[in-house]
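Read through the structure below, which is laid out as structure tokens, and then see the notes.
For chain A:
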Amino acid sequence: MIELSVLDEIIYYILRPEFFVPVIFPGLITSMILLLITIWAERKIAAKVQLRFGPLLISPRIGGLLQLIADLLKFVFSEIIVPARAFKALYILGPALLLSTSLLPLVVIPISTSIHYSLYVIGNNGAYVPIYVNFSLIAALALSMLTPIMVIMTAWATNNRFAVVGALREGFLMITYDVLLIMSAFSMAIIYGGVDLFGFVNFQSSHYLGILMNPISAFVFLVAMLLGSSRYPFEIVEADTEIVIGPYTEYSGLLFILTMGGSYIKTFVYSILFSVIFLGGWLPFSGGIGALFTVFKAIIILLFSVFLRSVYGRYRIDQALRGAWKLMFLLAIISMVLSFIWRWFLVA
Partner candidate 1 sequence: MRGCLLTERNRVNEEELKEVEIIVEPGQGQAELNIGPQHPGSGHMRLVAKIRGDIVEELVLDPGYVHRSVEKLCENRHYMHLIPLVERPTIIDSIHMNMGYIMAVEKIMNLEVPERALYLRSFAAEVNRISSHLYGLGILGIFIGHSTMFMWGFADREPFVEILQNLTGARITNSYVVPGGVRRDLSQSVKEFAIKAVSYLRKKIKDYENIFLNNPNVRARLENVGVISREKAIELGLVGPNLRASGVPYDVRKIEPYAAYQKLDFEIPVYKEGDAFARTLVRMEEVQQSMNMIMQIIKEIPEGEILNQRILKQIPPQRIKKWYEEQKRIVFPGYFASMRPPKGDAISRVEASRGELVYYVVSDGSSIPYRVRMITPSYMLIKPFMEIAKGHRIADIPAIYGSLDYFPPEADR
Partner candidate 2 sequence: MKSLSQLSKPELSKINYVVSELSKLGKEVIKDIKAEGERRGYAELVDRKYILLVSKKMKEIGFDHMKAITGIDFPDQEAIQVVYHFSSYSDLELAKIIFAVKTWVPYDDCKIDSIYNVFPSAYTFERETYEFLGVYFVSHPDMKLFFLPEDFEGVFPLRKSFKIKHEGMFIDREE
């Protein structure tokens, strides 16, 4: 039996994936910090394109990085106004539920390998994941579908006509991007021969990267990701000049920050999924550095999605739906056919 001192025991339990992933990395604390940095990056990138400086007043020497902390503090101390006719319980619970359900898929997505800290050993590697299921792809996608339901519930509890219009748009879009995500992920599952995300990365380590094998599927996944998390050019749910921020119209103060955070964290979680399925996850490293590398790839995808704000306007809801069902659905079917061909080629 190995004798550990008290400090080593504490470190061991902190680094166990059941605690580390949902709370510290890449869960609550990291995604909050990443949220602030992403919004700062979005504003700075857009400013560079648009001939201006972006945030610069608060901390000029590091390029205004602390601007978002100042904004956060301002909102935290603002008054939370609850409309008289709103359904108060759901009105106040809604944003919290939004945020927590958008973080849920992280409990089934493996972000690295590890021998010491993991209970699940597959082959000669341990999966660094809080709960290991051998259908983790399906579990992750299913868990990510809880958030739109919370959005619709929040909007209905608000009792405001603009919020209801926004919720209707979210309802239409939810069906669309869900289908595209599942089809694109399953076409990759056909190539990899299973629905276990850990097996995906193992397969990519011995063959090619997912994005090189089926780029059409990667494109469909990317567009579905943009559709689902309200990034330009599909910022339809929170269309500023049409429906005044959509489902979150009546929110102010701390609840407003929680709602805004929800959509960015959704993008982040989808980016981690993208990097595991298509970009090889933690390859070529493993262990602690592997986890950092997974999240690093996810951040690149996140910054790309956020950059599109400076190039595009926003689409109308019927144009987005028509494009998704006509063009993207067709591409998803083509990608499935492509994966069948690849699988046959690899197995034969």
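Candidates were picked such that all candidates are chains of the complex that A comes from, given by their letters.
FYI, a contact is a pair of C-beta atoms (placed from the backbone, for glycine too) under 8 Å apart; a residue touches a chain by one contact, two chains touch by 3 or more; residues count from 1.
These figures come from a predicted structure and were not determined experimentally.
Looking at 1 or 2, the chain of this complex that touches chain A is the one numbered 1. If you check the complex, the residues on chain A that touch candidate 1 are 46, 49-52, 161-162, 165, 232-233, 235, 239-244, 309-319.
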